[in-house]
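Removed from the display is one protein chain of the complex; every other protein chain stays in position.
What follows is subunit A.
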Amino acid sequence: MRGSSLWAGAFLIGLVALTAGVALFWTPFDPTANGPLRLAPPGWPHLLGTDAFGSDVLSRLMAGAKVVLLVGVLSVVGAAVVGVPVGIAAAMLPRAWGEIPARLSDILYGFPALLLAILFAAALGGSTWTAVMAIGIATIPAFVRIARAGTLEVLSQPYVEAAQLAGLGPLAIARRHVLPNIAPLVWVQASVSFGIAILSEAGLSYLGLGSGPDSPTWGRMLREAQDHLFSTPILALWPGLAVAFATLGFNLLGDGLRDVLDPRLRERA
């Protein structure tokens, strides 16, 4: 049983990544071209049918995976790059100074991530890049908190005291002792955040605040399918499944990673 969620998660993510990779070079049809066959049911040559524009649904789904991974990777990596150092600094700075970034991120954390993303996207206009920025900024507090909590725990360890007595500076301690020890926590958080980022991206695109109408994203496909909910309900099924599986995949991966990487859990097993 142990590790099964890791493998299931990895499989689902692998599938999304593979699809996105293939879509970089090849899709069965041009995902943005209009076609003569509108609202065709699944069959041949359109395996998942066509939408109201006559575009091939499978091709759009594949192209959508690209956008999803792009937004997910950029926003989560960006948030981690900003959030982790801030979190470590918040823990290592003298108490009064450390409180400032910690409380600021708490305030930011108080806003629902999607609401924050909507705020940014509405102010800056919808595009893939504002989606990346909005989701990235909304994800920062999660990394600050996890890094700060992890660092505080590491700092109370005897070997850190020993290093301090040996004359090691705070930067060196952060690099040699703190970072390697909190890395597993960050990986787990990244995986979970990735799932949330995918959901947020779909939400923003659904609201028309993400990538433009020309770039096929899962959220936009859901939005467009909504008009046909009563006449051609199957259109909403495919992007819905894609979002569900990708989000599930990253959550399972996060669970699995925690089991594998957390030394305390490993000892207990």
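By our rule, a contact is a pair of C-beta atoms (placed from the backbone, for glycine too) under 8 Å apart; a residue touches a chain by one contact, two chains touch by 3 or more; residues count from 1.
Basically, contacts and distances are computed from a predicted model.
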Protein name as given in UniProt for the chain not displayed, "Peptide/nickel transport system substrate-binding protein", "Anti-sigma factor antagonist", "GerAB/ArcD/ProY family transporter" or "Putative monovalent cation/H+ antiporter subunit B": "Peptide/nickel transport system substrate-binding protein"
Sole contact to the chain not displayed, among A:Asp56, A:Glu224 or A:Asp255: A:Glu224
Residue among A:Ala33, A:Leu47 or A:Ile100 that touches the chain left out of view: A:Ala33
Hidden partner chain, touching residue among A:Phe53, A:Tyr109 or A:Phe245: A:Phe53
Subunit A residues that touch the omitted chain in the full complex: 32-34, 38, 52-54, 122, 125-127, 208-209, 212-214, 224, 226-232
